[in-house]
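Please find one structure pasted underneath; my questions will follow.
The complex appears here minus one protein chain, its other protein chains still in place.
Showing chain A:
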Amino acid sequence: MLSRRLLIVSQSLLRRSSPLVTSSVSTSSEAQVIDTDRIQKEVFKSISEEVAENQRQRLFAVVYVNGRQWKVSDGDLINLEGNLPLNVGDEIKLEKVLMVGGANFSLFGRPLLDSNTVSVDAVVVEKKTTNPELKYVHLNHHQTKFLNWKSDEATVLRIKSVTAKAVQQ
């Protein structure tokens, strides 16, 4: 638990060669300059190892699809609003990945992660209409009622896999 680290990926942060100022959260002691590059490399390396392991590991990702963010993992079904230009059986890759996490790490994009590093593959499972919902207007004292059953179209995706390659070092 204690060794768990958080890493915020950013190009500017990665390229920065000067040591960053840091201090621990728990104490209000003076900030001290430490070798941030070394720590970054360490963290990157540990995440890469974590991701590359062939053991059973399950990642989750937050993806932005169709105007909405979804937290997805392997085998999830997500229900997108509307009749999207996709056919049943199409395989798509969700490229707007906001974060990836696993048992021992979480990577946050600012705002997006590199789409080469993380891949979220999905299949279109179903195109359907949603359950009918009601639009009901009752005008009191007018003996007037409007009853409309509203139904929308939806596209259902199944997330095939959330995988991450070795992160940039």
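FYI, contacts are C-beta pairs under 8 Å (C-beta built on N, C-alpha and C of every residue); 3 or more make two chains touch, one makes a residue touch a chain; residues count from 1.
In the analysis below, contacts and distances are computed from a predicted model.
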item	value
Chain excluded from display, named as in UniProt, from "39S ribosomal protein L20, mitochondrial", "Vacuolar fusion protein MON1", "Ubiquitin-conjugating enzyme E2 1" or "DNA-directed RNA polymerase"	"39S ribosomal protein L20, mitochondrial"
Selected residue (touches chain absent from view) among A:S106, A:S119 or A:T163	A:S106
Residues belonging to chain A that touch the chain removed from view	1-2, 4-6, 8, 10, 12-13, 16, 20-28, 31, 34, 36, 39-40, 60, 62, 69-71, 98-99, 101, 106, 108-111, 133-138, 145, 147, 150
